[in-house]
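Note that one protein chain is taken out, while the other chains of the complex remain in position.
Order of writing sets the chain letters: A, B and C. Residues in each chain are counted from 1.
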Amino acid sequence: MNREFLRLLTAVAVGLLLLVAVYAVLPSFGEFPQSRENTAVGQRILEEAPSQTGATNVVTSVVWGYRGYDTFGEATVLFTAVVGVLMVLRAGGRRE
Amino acid sequence: MSINYAVAMMLVGLGLYCLVVKRNLIKLVIGLSVITDGIHLLLISIGYRSGGIPPIVTSAYMDNLEGFAARAVDPVPQALVLTSIVISVCVLALALSLAIYAYRHYGTLDVRKLRRLRE
Amino acid sequence: MADSVVFGPGFWGPIIATASMLLIAGAGYLLILASRRISPRRPTSEKLTTYACGEDVSPSQTRPDAEFFFSPIRRVFRPFYRYIGAKHTGELSLYVWWVLIGALVLVVLTAHGLGVL
Partner (left out) sequence: MIPHAPILAVFLPLLAAFVLPLVSLLERRYKIPLAKEWVSAIFVIAEVMVVFSVFPDAKSSVVAYQLGGWAPPLGIVLAIDALSALAALIIVTVGALVFIYSFIYMRRESGVEHYYALLFLLLGGCVGVVFTGDIFNFYVFFEIMSIASYALVAFRRHLWGIEAAIKYLIVGSLGTSFILLGIVFLYGRFGTLTMANIMELMGQVAARDLVIPLTCFLVGIGIKVAMVPFHFWLPDAYQGAPSPVSAFFSGATATVGVYAIARIVYVLFGAASVGSLLVVLGLITMVVGALMALVQRDLKRLLAYSGISQMGYVLVGLGLGTALGIQGALFHIFNNAVYKTLLFMLVGAVIWRVGTSRMDELGGLWKNMPITAFMFLLGSLAIAGIPPLNGFASKWMIYLAGIEYGGWGYVVTAIALIVSALTLAYFLKALSSVFLGQRPSHLANVKEPPAAMLLPAMVLAVLCVVFGVLPQLGVDLVEPAQRAISDLNGYIVGVMGG
């Protein structure tokens, strides 16, 4: 019981620390585009994406355009997990 | 001051609590996914602009792209969260498939019994 | 402050050092060979068995026991093994807990390093 309480306390401490940090470090909620007016990447993408990519959905143009490489990475992660799961659940053991 | 950030970090703290205190492997996996969900919520919240609209150019804004850019919320975190969700699902799938084997070998999902490797 | 270490100049450059080490090892080996050549060899069956204080020692006992050999080191570091070595129990939630404790410690150390505390 005592040990569990200690662990609980540690988790709470880390959580509280993060809570304080979030309010101290990040700009407050609803303040996009942050302190850097017009130079934040999100704002620039909002301005340029409709004309540069021609997509009406800006998120799509980010996912498939500006950050397409991330999407490629994401597909690879999925592939990795599929191979991993197939490997773990494969039939048979050693061939010998 | 909004509670979005607070709730996000509470989710992270809850997940951490789950990881250190719970014994069941499935619960640990749930704890992990709660942590990532908290982080996703935080990420999405960062991109919010007061009174913002979704970053989709609807017909009302077709001719008013400046107005759109001045009102829409940040699209980048949304894209990042999409990617990150897939990643967390992948970890989840692998963890659960390992849990199946752990159950087969040890006959239990209690992580305190999983301690054959120690010297 | 030196910009970069330079191995090589002077008499004790790595190549000369290596060569002399090999040379001396070779000379030592030659000495052993020579002593074997010169010395009289009178093996008796008694000499070929392993014995200590006149009693035979069984072959299984002649194996070097590393555990025993290093016991002085373990005795010196006994507090370490009692308080830290014993924490390596293989229990998962303990691992995670240590991660969290490490995170808390790191916050303090990082803050100190960045000059905040």
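In this text, a residue touches a chain if its C-beta (ideal position, glycine included) is under 8 Å from a C-beta of that chain, and two chains touch if they have at least 3 such contacts.
Remember, it's a predicted structure, so these values are computed and weren't measured experimentally.
Looking at the complex as a whole, the chain kept out of the display touches A, B, C.
Residues of chain B in touch with the missing chain: 12, 19, 25, 28-29, 32, 35-36, 39, 42-43, 46, 76-77, 80, 83-84, 87, 90-91, 94-95, 98-99, 101-102, 105-106, 111, 114-117, 119. Touching the omitted chain from chain C are residues 1-8, 14-15, 17-18, 21, 59-60, 62-64, 66, 69-70, 73-74, 77, 80-81, 84-85, 88, 90, 92, 94-96, 98-99, 101-103, 105-107, 109-116. Summarising the interface, chain A meets the missing chain with residues 17-18, 21, 24-27, 33-34, 36, 39-45, 48, 65-70, 73-74, 76-77, 79-81, 83-88, 90, 92-96.
Note that only the chains that are shown with their structure count from here on.
If each chain is drawn as a node and touching chains are joined, the picture has every node linked to every other. Taking A-B and A-C together, the chain pair joined by more C-beta contacts is A-B. Centre-to-centre, using mean CA coordinates, chain A is 8 Å away from chain B.
If you average the Cα atoms of chain A and of chain C, the two centres end up 45 Å apart.
The residues of chain C that reach two or more other chains are 93, 97, 100, listed in rising order.
Each of the following residues of chain A touches two or more other chains: 7, 10-11, 14.
On the chain A side of its complex with chain B, the touching residues are 4, 7-8, 10-12, 14-16, 18-19, 22-23, 26-33, 40-43, 45-47, 49-51, 56-59, 61-63, 67, 70-71, 73-74, 77-78, 80-81, 84-85, 88-89. Chain A makes touch with chain C in their complex at residues 7, 10-11, 13-14, 17. Remark: chain C residues 88-93, 96-97, 100 touch chain B in the complex.
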